[in-house]
Structures are given as C-alpha cells and as structure tokens.
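Once you've had a glance at the structure underneath, I'll fire off some questions.
Here the complex is missing a single protein chain, while all its other protein chains stay put.
Which chain is which? They are A and B, in the order written, and residues in each are numbered from 1.
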Amino acid sequence: MKSFEHINPSSLDEALGALGKYGPDARVNAGGTDLIGCLRDEIWPDSPKMVINLKSIPELRYIEEDQGGLRIGAMTTLTEIEQSEAVQQRYPALAQAARRTASALLRNLGTLAGNICQENRCWYYRYPANLGGRIDCARKGGTKCLAMTGDRRYHSIFGSVNKCIAVNPSDTAPALMVLGADVLTSRRTVPIADFFSAENGMKSTVVAEDEIVTAVKLPPSLPGTRSGFSKLAFRKTIDFAIVNCAVRLRLEDDKVTEASICMNAVHPNPYVASDGAKTLIGSTLDLQSAQAAGESAVAGAKPLKGNRYKVQMVKTLVADTLLSLRDA
Amino acid sequence: MNRKTITLTVNDRDHELRVEPQWTLAQVLRDELNLTGTKVACGQGACGSCTVIADGLAVPSCLMLAVEQEGRKIYTVESLAADGNLHPLQETWLEEYAAQCGFCASGMIMGAKALLDKEDDPSVDRIKRALSGNLCICSNYDHIIAAVQNAARKLGERA
Partner (left out) sequence: MMNLKLSAISCSPRQKTGFPRVTGEAKYYSDVYLPGMLHARLVRSPISMGEIFRIETGQAEALPGVELVMTYKNFPGAFRKDIHYAGEHVAAVVAVDEDTAEKGCSLIQVEYEERPAVLSLEEGLDPESPQVFAGEPNVHNWEFQYYLSERDPESRLFKRKELNDFHGFGDVQKGFAEADVIVEETGLKYAYCKSPAMNPRGCVMSFRDDKLTVYTHSQGMHHEKTMLAGVLGLTVSQVNYVSPFVGSSFGGKIAEPENFNNPAHYLLIAGFATIALKKPVRSVYTREEEMLCGWSRGSLSAVKIGFKKDGTLTTMDFDNWMEVGSGGDKWTVKNSLLATGTALYSRNCEHMRGKLRYVYTNRFLSSGWQGYGSPEGHFAVEIAMDSAAEKLGIDPVDLRKMNHMRAGDVDAGYDPLSYISCYISSSAISECLDAGAERIQWKKRRLPPGQKTGRFREGLGVAIFCMGAGRPGEGNTTSAMVKVFPDATAKLISAQADLGQGQHTVQCQIAAEALGIPYKNVGLTFGDTESTPWSSIVASSCGTWFQGWATYEAAMDARRKVLDLAAPKLGVAPDDLDIEDGVIFLKDCPEKTMTFEQAFGPLNIYGGYHEVVGYYYHQTPHEKCMKDGKPDQIYIPKEKGAQFVSLVVDTETGMIDNVHVINAQDVGRALNPKVVEGQFLNVRHGFDHAVLASDCIVDAKSGRLLNNNWIEYRHCSIMDCEVDPIIVEQPGDPTHPFGATACGEGAACPTLAAFSNAIYNAIGVRMKETPFTPDRILEALGKS
C-alpha cells in the first residue's frame, strides 16, 4: 500500500475542512472494508494523498426513530442495523439486506454509508497492480471497457453507463431504494432515487469531492406496508450478489396499493423496475401476479453474451421476493 | 514518510508506536508488536485469519488502519493463555482436532471467543453465523463447531 497522510477528525467540520483542503486527493474512510482493498491493490491511477477517518466522529453513528421516520447515522455498522429492532420490524428489507451482506466479521466493520458508496467489483477495474500492473479501464479515464470485450459473466444486463458495464454490488442499496430513503449529506438531502450515479465515474454516486454522507433517513412505515430483500450468491456468506432485489408493497384488503421493486448487480446503478411494480397495483399478490411483475421487471433487459442467465435469475428472484411477502 | 505516533491498547497493555498511516492493524500487531498469532492470509477480509476482538467485536484486522485504533481495547489470541492456562476454547480445539494446519485457528478462536463472551449456549446456527467470515481451508468446520459447543459447556460448568 502506498503512503498517505491521515487524520482522525473528531467532528464533521474538521473532516470537511480536510476534505476541502485536499479535494480530489482525499478519500474518506468509513468502515474500510472496501477502501483498504482498493488501496492495497493500488487500483487507481492516482492514489490518495490524504485519508480521512470518519469513525472518529461520534455524531455519525446512531439509529434514531421519531414520527418523521428513522434516521441512521452514516457510520452505523451493518451489524447494528441488522440487530436494530426498529429496522427489523418496520424496515425488514433493510434488516434482511444488512444481514445478507458479506460476513459477520465484515458487518462489524462495514457501515451503511460505506455500503451504498462502495466501488464496483468488476475484475478488470479492480485488477491488482502487483500482478502485472493495474488496468486503466473506461471508468478510470481509459479508452476501453475491457469487460465489454472480455469476461462479463457477472456484468450489466441493462446496458452500460459511460461505456462501463460494471454493476453496483451493494445489498443495502436496493432496500433503501424501495423504502424511499433520503441520503443526508454535509450540505443537502438527496432522494435515494437520485443518489446513485455511475455516470460520476469512480465515485458511483452524486456525492461531490467536498461532501460527506452523514445519514440515511427512512420515511415512516405506513400501515399495511411490507418489505423484503433476497439475494442469489454462490456462498451463503462473504459473497457479493450474482443478483439481488428488494421489494416494498402496501396492501389493503388483499389488494396491492403501492409497489416498489429494485434490483441490483444488474446495472451500473441500482435498477428500479417501475413497470414490474405497476403491474401489481390493484391485483392480489399471488404466483401469477408475482411472476408477471418479474417478467415486466426484466422486459427491458439487454443481456450480453455470457450473462443472459442473470435475466432468468433476477426475474425469478423478483417473483420470489414478492411472494415471500404474502405471509409477512 | 507520514509516520504518526499512536498508542495502541492491545491485550490490556498500552504500546506507544510510530506507524505509517497505511499500515493495517494486522501488520502492526505482527511487525511491530511481534504478536504473530494474528495471521494474514487474504488481505481482503475474506478469510478471517486476522480476526481480533476490538471493543468486544470480532473484526478482520487486515482491513483496519492502525492509526484509527487509538482508544480501542484490542485483544489477540495471545491474550487467551497469558496466565499459562489454556482457555476452554483452546482446550476443546485440541481435543476436537479443530486446528488441522492451524493457520485459521487464531482468528477462528477469537471469533468464537467474541461469540461466547455474549452467549452462553449458542446453537449450531448461531455458531455458523458468528464464524461465517472465518475460512478453514482444511474445511474442518464440523470439528470447529464441536469445539465451540464443548467450550461453551466447559465455561458453563466453571461459572
């Protein structure tokens, strides 16, 4: 790992001050489970000159609930989210997503903000420098996406963003999407639907160079609301998703009145299946309606040679996750 | 060189150290404090060989920067038999043949310790979940589960 300067700010202001000073040469470190790997493998053309620890800022780690909903501090760990009664009872999709992220060890370090801001896992993008040199792909300002002409079995089935077909790997992101979260930063409130932005290159979100995510806010859970998350991965632990998805439904008298579906690991950004959700409105939740929603969710898929199977997988997963809410 | 002076509290002892910011906790434990019981096998947090207990939680020390650990109470495998007597987990590890090559043992035992510090009688499912980030390449998991269960029993008898 290359050397860098480092501070442990005790307040958000102190962190922002350092961030303002170093600009693009600085990186904030939340749990570290993603960043340390990137630094170790020296995957970026310019390595950071400054790393700013966010764990030293106590005001960023909390779970608070009031009539306005639930606020989760950016540095709250995935273990804390998984174990929070409020999250388990009122936002099950998020609790389930946290529980299925990585492993128990990593969840003790990994944070919610880190999980939604993490880098993609594309094996070209992340190719380590010590095995014959870094790969400067399109996402790093290079000319080509090597996955596009290479091995893309785990890549996007809904097209590219800025030539890049690496997928967003987060498990909590689709849960937050369907739950209608807001991301609070040091300077603004961003609806989660506008938060992810693979268009922003290596940042993968809209967070600016001098901005820090401070919390995630979830709206109050309305009566009749159910939510869930599912993931298909090779292992039951440690693994990133081949595909995952989260759904939220509101039911009245057995009829779906609100529906939201979000898939991930299928596109550079978390992918909302609004057409799939629409098909459910007004219908009873059953095998037929769930499968129809799954079909609609992937209607616009543009799989590449080598990853067509993901369409079938995520279509099924959407239907399964919806059906799991029948008796929730 | 961007060295900083930090105080690390490891196994109830304070150590004043000059460290590079990019050094991981695992690196400093091993290279600077000679606590080589903590192993590094993957460097990505994907195997748990480097597991230590920090403020009561099992964590992969290969993904933690040493400069970020001031003020935390860190325990490594060396803390367990410091008084010369094996911890019940170490005893049962020997009895159940839970360490084959032994390279995962330090991390696996610390992961199990963090669990048993919180739960008296964990189910097999709880043990599996707690150790879900610790790989044993000899894939000796069945013996490991037995060792954790037996250690829980021994600790219960002692209490």
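Just so we're on the same page, a residue touches a chain if its C-beta (ideal position, glycine included) is under 8 Å from a C-beta of that chain, and two chains touch if they have at least 3 such contacts.
The shown structure was predicted, so the numbers you read here are calculated from the model rather than taken from an experiment.
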| item | value |
| --- | --- |
| Option from A:Y91, A:Y124 or A:Y271 whose C-beta touches the chain left out | A:Y124 |
| Option touching the unshown chain, where B:D31, B:D55, B:E70 or B:D117 are the choices | B:D31 |
| Footprint left on chain A by the chain that the document does not show | 1-3, 41, 103, 121, 123-124, 127-133, 135, 146, 149-151, 153, 232, 234-240, 242, 306-309, 311-313, 316-317 |
| Positions on chain B contacted by the hidden chain, ascending | 20, 22, 30-31, 34-44, 46-47, 49, 76-78, 80-81, 86, 89-90, 93-97, 99-106, 109, 127-129, 131-145 |
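Please note the rule applied: only the chains that are shown with their structure count from here on.
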| item | value |
| --- | --- |
| For chain A paired with chain B, centre-to-centre distance based on mean C-alpha positions, whole Å | 29 |
| Complex contacts: residues of chain A adjacent to chain B | 1-6, 8, 29, 31-33, 36-37, 39-40, 51, 53, 55-56, 79, 102-106, 108-109, 236-238 |
| Residues of chain B defined as touching chain A within the complex | 1-2, 4, 20-22, 24, 43-46, 48, 51, 57-60, 62-65, 67-68, 70, 111, 129-134 |
